[in-house]
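All protein chains but one are shown at their positions in the complex.
Presenting chain A:
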Amino acid sequence: MTSDTDPVMAEDPITGEEIELPADVEVGEIIDSPVTGTELEVISLDPVVLEEAPELEEDWGE
């Protein structure tokens, strides 16, 4: 388990590189990959798993 102060490390699913996530990261949160800029979705925290985030769809918004 991670605490609110521990850095959270994860593997970038596209490049395989290790990337650091915000300490308070949430499941469902979207992270911009610091390597490629691709939007990544946090799938789980224990273990930390990232996937490429879904593409924008036409009915998204406010």
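By our rule, a contact is a pair of C-beta atoms (placed from the backbone, for glycine too) under 8 Å apart; a residue touches a chain by one contact, two chains touch by 3 or more; residues count from 1.
Following the convention adopted for this analysis, contacts and distances are computed from a predicted model.
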item	value
Hidden subunit of the complex - UniProt protein name among "Lysine biosynthesis protein LysX", "Cox cluster protein", "Branched-chain amino acid ABC transporter permease" or "ATP-binding cassette domain-containing protein"	"Lysine biosynthesis protein LysX"
Residues of chain A (touch criterion as defined above) contacting the omitted chain	24, 26-30, 41-42, 53-54, 57-62
